[in-house]
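This structure is in structure tokens; I'll ask about it shortly.
Omission of a single protein chain aside, the complex is shown with its protein chains in their original locations.
Now for chain A:
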């Protein structure tokens, strides 16, 4: 028993080590200057630059236009992540509500159609999606970044399963209490789904935050760039006569990681609750 416990810890610790080590290394490296990093690669001890790289990344405008700094990108990323997550929750809740609570012809068929879009991720339909967004004039807009991505089969599926587990008696009690479809949705279903919404929010926020391909396509204006693209941009722009600002790249990677980490840390207890139990 004792030995087993030691091994459990060894396995867990090594897992933690492999997960956290790259992050720690990136942070340590970001405290050196670019030349040192260029010359001798990743660093294992703190350097003499302190948090200078972070200040540069956040407040010094870069890129071709020299108009965009890290803060703007952070804002863009937040808008994308939040819009993506909230949009997905709203759309999939409404879709699931329609499927579960309203008798309309071929409801099940509709659900499976939605479900089968899992087979068609963005990468598969990227050209037609771009075509449509372009025709709608939504290139280089936040709507263009967010709207085409918010239909979610996964979200619809989760909410459908959740709604189906809500007892019929509750629906009937609400009907007798004079709650119409909207009232029932807002007063009963939404509060009941809180944990579920939190769980889906985490997944979708992180997913939206990390989007790379779609923003790259749809935004060419640097003022719409997200943090994730910013990393690439630093590397691109300074290639040439100068040494790339590796310290800034590391700093930006760390910065890009922080918001999702914060979201996960805050919501993680809800996350587990939402996926394994329900508040009924």
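We take it that a contact is a pair of C-beta atoms (placed from the backbone, for glycine too) under 8 Å apart; a residue touches a chain by one contact, two chains touch by 3 or more; residues count from 1.
To be clear about the criterion, contacts and distances are computed from a predicted model.
The complex includes a chain that is not drawn, and of the options "Transcriptional regulator", "4Fe-4S dicluster domain-containing protein", "Cytochrome c oxidase subunit III" or "Sn-glycerol-3-phosphate import ATP-binding protein UgpC" the UniProt name matching it is "Sn-glycerol-3-phosphate import ATP-binding protein UgpC". Only one of the listed residues, A:98, A:188 or A:206, touches the absent chain: A:188.
From the set A:28, A:179 or A:264, the residue in touch with the chain omitted from the display is A:179, counting the whole complex.
Looking at chain A, the residues touching the absent chain are 167, 169-170, 172-179, 183, 187-188, 191-192, 194, 279-280.
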